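The complex is shown incomplete by one protein chain, all other protein chains being positioned as in the whole.
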Amino acid sequence: MGSSFGRLFRIATWGESHGGGLGVTIDGCPPGLPLTEADLQAELDRRRPGQSVLTTPRDEPDTCEILSGTFEGRTLGTPIAVLVRNKDARPAAYAEFSRIYRPSHADYTYQAKYGFRTWLGGGRASARETVGRVAAGAVAKKVLAHHHPVEILAWVDRVQDLQAEVEPTAVTPAQVEANPVRCPDAAVAARMAERIERARKDGDSLGGVVRCVARGVPPGLGDPVFDKLDADLAKALMSLPACKGVEVGSGFAGTYLTGATHNDPFYMEGERVRTRTNRSGGIQGGISNGEDILVAAAFKPTATIGTPQETVDEDGNAVTLKAKGRHDPCVLPRAVPIVEAMVALVLCDHLLRQRAQRGWED
Amino acid sequence: MGSSFGRLFRIATWGESHGGGLGVTIDGCPPGLPLTEADLQAELDRRRPGQSVLTTPRDEPDTCEILSGTFEGRTLGTPIAVLVRNKDARPAAYAEFSRIYRPSHADYTYQAKYGFRTWLGGGRASARETVGRVAAGAVAKKVLAHHHPVEILAWVDRVQDLQAEVEPTAVTPAQVEANPVRCPDAAVAARMAERIERARKDGDSLGGVVRCVARGVPPGLGDPVFDKLDADLAKALMSLPACKGVEVGSGFAGTYLTGATHNDPFYMEGERVRTRTNRSGGIQGGISNGEDILVAAAFKPTATIGTPQETVDEDGNAVTLKAKGRHDPCVLPRAVPIVEAMVALVLCDHLLRQRAQRGWED
Amino acid sequence: MGSSFGRLFRIATWGESHGGGLGVTIDGCPPGLPLTEADLQAELDRRRPGQSVLTTPRDEPDTCEILSGTFEGRTLGTPIAVLVRNKDARPAAYAEFSRIYRPSHADYTYQAKYGFRTWLGGGRASARETVGRVAAGAVAKKVLAHHHPVEILAWVDRVQDLQAEVEPTAVTPAQVEANPVRCPDAAVAARMAERIERARKDGDSLGGVVRCVARGVPPGLGDPVFDKLDADLAKALMSLPACKGVEVGSGFAGTYLTGATHNDPFYMEGERVRTRTNRSGGIQGGISNGEDILVAAAFKPTATIGTPQETVDEDGNAVTLKAKGRHDPCVLPRAVPIVEAMVALVLCDHLLRQRAQRGWED
Partner (left out) sequence: MGSSFGRLFRIATWGESHGGGLGVTIDGCPPGLPLTEADLQAELDRRRPGQSVLTTPRDEPDTCEILSGTFEGRTLGTPIAVLVRNKDARPAAYAEFSRIYRPSHADYTYQAKYGFRTWLGGGRASARETVGRVAAGAVAKKVLAHHHPVEILAWVDRVQDLQAEVEPTAVTPAQVEANPVRCPDAAVAARMAERIERARKDGDSLGGVVRCVARGVPPGLGDPVFDKLDADLAKALMSLPACKGVEVGSGFAGTYLTGATHNDPFYMEGERVRTRTNRSGGIQGGISNGEDILVAAAFKPTATIGTPQETVDEDGNAVTLKAKGRHDPCVLPRAVPIVEAMVALVLCDHLLRQRAQRGWED
């Protein structure tokens, strides 16, 4: 019962890795917004498997169909249903370990929770589930951009110990899309690609960190005390497959400073209240302050690896697993559009919430 | 509109730092559970200000009253309302900077969002707001303990760069409560206390990391794909004042490993499926697997400091702020019971959710 | 877990008939609105027991205290907590039938659901619970009135078979408050009062119908397809103690007409789209059309009566109950402000929802 997200811009995703398809219903999109499949497809293409040598060879076009909620190319204000069919499912590849719990996968926990599961490609726990998130995120980006010059941009900041040098305030979409790793530091990106390729050949996998900036977010978004903007961002990111950590602004590193060096001094830039530094990551007291929103997400090394692993099966027998199935040796390049989608969903929801509350002082 | 949390064990907190009091209403607590004010008071006493030399001198007994939802010492299944009065408010201390935006506080963002704010001690953005969370967390702990031997234990793991050596599987409540820092590594705790005292004298402040373990959690808690157990924990912790980062299991450190070294191999311990390592932090695919739940939260240095800071006021004038008001030079010792409360609230909510879903296979 | 209501103007009530008090927390009230206890008290006084010879003799002043969410007489945008203490509880009166299920009361169903209940005055099932609704409704009325000339007015339309003649478009608050029955048809009101007095003397009770009009509601409120304005009104009214039926517009009577005679023709009144008749009750397709909102609620005869009744106790013994306890022989006069409160809460919630969605066409 946890497949919906958002309060006013509310999405509900559905679908398994090897079922009839995947999709999302978006309830709460404002009416009158220009929207066609092409808007969604652009983001889905960034997420889809088989897009580069670094990703899984599963070849899914992930072509989407908008089933409802638009008329003559504009949104109606009614639910927008989006459908993506599975095209390149290969159930046979999973048959031989259908009763084996793959280490650090969700096989055992789904069995424990539901008492019944599909062994086809991870079912609902597959990262294919994020198709619906990305489609919805594309709509959220359009809503945000309608009234505010919001730009949301994520990139691969670190793969294992290969740390990129990136200036969040300056990085551009073109820099991110310039290489298949989606790391705007071209030199480090090349080393990351090499490292990922080697991991694939070794039957191993890698993790790292994706960072994301949201520029142009107006002050005032976020609802204390539980639905703080940073709290909702943390949930959004931590709900992604393989995510194990989330930071906002100065994050863990900021805890080594003292208050005198960590605080962000205010100053005026014309009529606008600004901060000289941005250790707050654009959020203070759970509410946006108009500075760049800065978040980071840690993704663990892909759980599927080619080397043999000790584990057990559903009957409690000790077995050695040598996994097949197609997978990404490093999820980070494809996680970039997914992280952007989640940030967009949170910001869009809070923009609508803020519209409900503001303006009463007039 | 963001002051409620949880879906089945649902709490709604209210109250400002200097108003008529603080409190919480808990809707969804199962009936028949023994519950009195003493259960709540024990946890509130761990959170209350003035409990040690390391905390703010504001002296609040934080005595609670249960206004509804119990009868003859047991819960009725109806909403439990808890009230704590403010006793030691000192509004005058805030008057002189009533129109000044304190750096890295929520003064400016509340003004930007609501257009109207109280300047008394941070209002709703004050950490006093967590009184309601701790009271509700005490009830959640009792619900959890009713059917499962769940133990939730947090501690101060690092203050600035002073890192404790703590074994999460072995640490005890007595070790945590043995010193006012709430760090179970006594030697490091002493240095932390010293460091905090020095920061206070210097008019400066410190941050660090609180870790928390939840033992005895049954497998099967968590609702993919958005309400994953780790996602809800991340939101719960990131919603705390001063929190800037959250980790589950191996967190950011785990991203330096490869899949072959990071995966947790399964084995059988009698009838029970176990993992040999616990980099998953007790959660796989967003669902508990029966191992210890492991989370960490980064808290920034307290925003209130005694040294002068550059900032602006509501009229856009540049001003120098020299803050008064009573505050903690380091929030971590008092954050310990609050972190425990948030973890308890999430687990309790998911325990009730799991009860609604399971058992249909019979 | 069902003690909250509304999505953006969200209230959570708590309290039992004989506990520490009753109250409500309102989350989502816009900031900057003038609000003091006096605003709430005016409505609470209309609801309180002991206000006239027609009501229960239980004498509760129902004095309210606003504990949070306001500062210097204006709302902060943070949760508004309201507390009303119980003053005239008489537990002893209920002791002798503490284990008896009173017919058509909630004694048995609370026992069946929760396995544990308070026998003091009906506990949470008491109509005293509506104190919180009325306090919140008073705030909702103020929010509505802030931007729209909304007037919500209910009255007793029928007691048993005594039917008043009332023109919904013309009835005034003064007419309603002119007599203790709250029936604006003075002649019928007198007969109603007499009938209610006789029922009390006979140890019997009466039911009837309360009608309500909401004038000045702007077009566009209501969220198809489930949160239609009429659907939310129906839930709001049916959730009241003793309510057994709800109508919108032409209601049950309208089903005797044909489409040709039932439809409301549109016409223009200046720039405004109007309907010549109002069988729709101001709602079409679940959305307000700018005409008067018209609803009605049927209230059964009070379950508490003085004459002996056959029933059973918790042990399954057949017993004869001769109830004591103070009660209203007819709930309708006091239901009037409660019905208004519920209508206000629904309209206010949908006004905020509409603010979140509209205006994107600009």
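Each chain carries a letter (A, B and C) given by its place in the written order, and its residues are counted from 1.
Note that in this section contacts are C-beta pairs under 8 Å (C-beta built on N, C-alpha and C of every residue); 3 or more make two chains touch, one makes a residue touch a chain.
This is a predicted model, so every value here is computed, not measured.
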Listed residues C:80, C:120, C:176 or C:303, member touching the removed chain: C:303
Residues of chain A touching the missing chain are 1-4, 8, 10, 12-16, 19-23, 25, 27-28, 31-32, 65-72, 74-81, 83, 113-118, 120, 123-124
For chain C, residues in touch with the removed chain: 1-5, 13, 101, 103-106, 108-110, 112-116, 124-125, 129, 158, 160-161, 199, 203-209, 219-228, 230-239, 241, 243-252, 254-260, 262-268, 271, 273, 275-276, 279-281, 283-290, 298-305, 307, 309-312, 316, 318, 353-354, 356-358, 360-361
Using the touch rule from the top, list residues of chain B that touch the missing partner. 7-8, 28, 30-33, 77-78, 146-147, 224, 352-353, 355-361
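Here, only the chains that are shown with their structure count from here on.
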Using C-alpha centroids, which chain lies at the maximum separation from chain C? A
Cα centroid separation between chain A and chain C, in whole Å? 45
List the centre-to-centre spacing of chain A and chain B in whole Å, with centres computed as mean CA coordinates. 26
What is the distance in Å between the mean C-alpha positions of chain B and chain C? 38
Quick check on chain C: which residues sit in contact with 2+ other chains? 8, 28, 31-32, 77-78
